[in-house]
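A single protein chain has been omitted from the complex, and every remaining protein chain is retained in its original position.
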């Protein structure tokens, strides 16, 4: 069985999508993560419900806000 | 008494349905899980209330968002 | 004083009702549980407010969603 | 100083009222409790806002749903 | 620096006001407390927004519901 | 790097503003705090959205209700 964190290790330096509690969605280049799913992204953008984006730059997301993480396909 | 995690071990590489807090539902192939119920799915889809689906691909779900998990019958 | 978990041990292989946070109610055959009140049910059904049921089959409920558990009388 | 759990020890086999998060109220005979305030009641009833009651029978309440517990006076 | 729990030790056998999450307010004679701020009150009353009171008698409040505690001045 | 708690140590016996979850704001003289950010205030007042105040006197705030703390400038 693969470790649940393997997905994140393999996604380092690649684009990931992160859905946050409350419905927000951000994407960016995964630079770092830890066992709490605190996530460090570069070149992050917020993706709004209408598809518009807002540049966020470098962000550190506190893990307890994360619903799911997905690599860009 | 079976271990509560036995269901998940037996469902590896099979399709599972996951209901999330807030009412969302996703399904996908279970690739991995851990004791927090962090869940790694491949070929995941979100199932909307009207039955429509939205492709999510590979997703890592943070366990605290999970309400229940069910194997495809 | 009986252990609070005795109720669950005595209910193994029997029908239990589980009320979840947010008001949902499910029933099924109790197959397993653990100290977090993670619950494994077989032949589970969701019971809607109007009394209708929806088949869920085998489900693993994450314990933090549980409000109360009751054996079928 | 009395231990906060003394109230519960003295209430074993007696009727207690329990207010739950979200405003629900139940009463029943206290059979067991633990340090998380998981509560086992027999002959439990839900008391609705209009004073009507609904029989619940034997219930195990997960402690994190409890707001307050009161012995019947 | 006084210990934050000193206020409670000094308030034993005296009237305290407790504001709960969700806006409810109760007052009563403080009989016991512990490090989680589980609180045992005697002669407790709920104080409604319009100033009316409802007798609760003896209550054990689970600490995670507490917003703030204040001695009667 | 200063310790995050240094702000509180330096604010003992001085006026602090505390914003609570749910939007309430209180101010008072900081008498004590601990590592959970449980806070003991004297001469506390609630500050309402319209700027009106309501005297609270001595209050112990359970730390998990705190959003932010600020010394009076």
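Which chain is which? They are A, B, C, D, E and F, in the order written, and residues in each are numbered from 1.
Please note the rule applied: a contact is a pair of C-beta atoms (placed from the backbone, for glycine too) under 8 Å apart; a residue touches a chain by one contact, two chains touch by 3 or more.
What you are looking at is a predicted structure, and each value in this text was computed from that prediction instead of being measured.
In the full complex, subunit F makes contact with the omitted chain through residues 1-4, 6-8, 21, 37, 63-64, 66-71, 73. Take subunit A: the residues that touch the chain left off the picture are 12, 20, 26, 31-34, 38-40, 44, 56-62, 64-65.
In the analysis below, only the chains that are shown with their structure count from here on.
Contact with subunit B and subunit D alike is made by C.
Note on connectivity: the fewest steps through touching chains from subunit C to subunit E is 2. Fitting subunit C to subunit D on Cα positions gives a rotation angle of 50°, stated in steps of 5.
For the pair subunit A and subunit E, the distance between mean C-alpha positions equals 42 Å. Look at where the CA atoms of subunit A average out and do the same for subunit C: the two points lie 34 Å apart.
Among the residues of subunit D, those touching two or more other chains are numbered 64. If you sketch which chains touch which, the chains link end to end in a single open path, with no loop closing it. Checking each pair of chains for touch leaves A-B, B-C, C-D, D-E, E-F.
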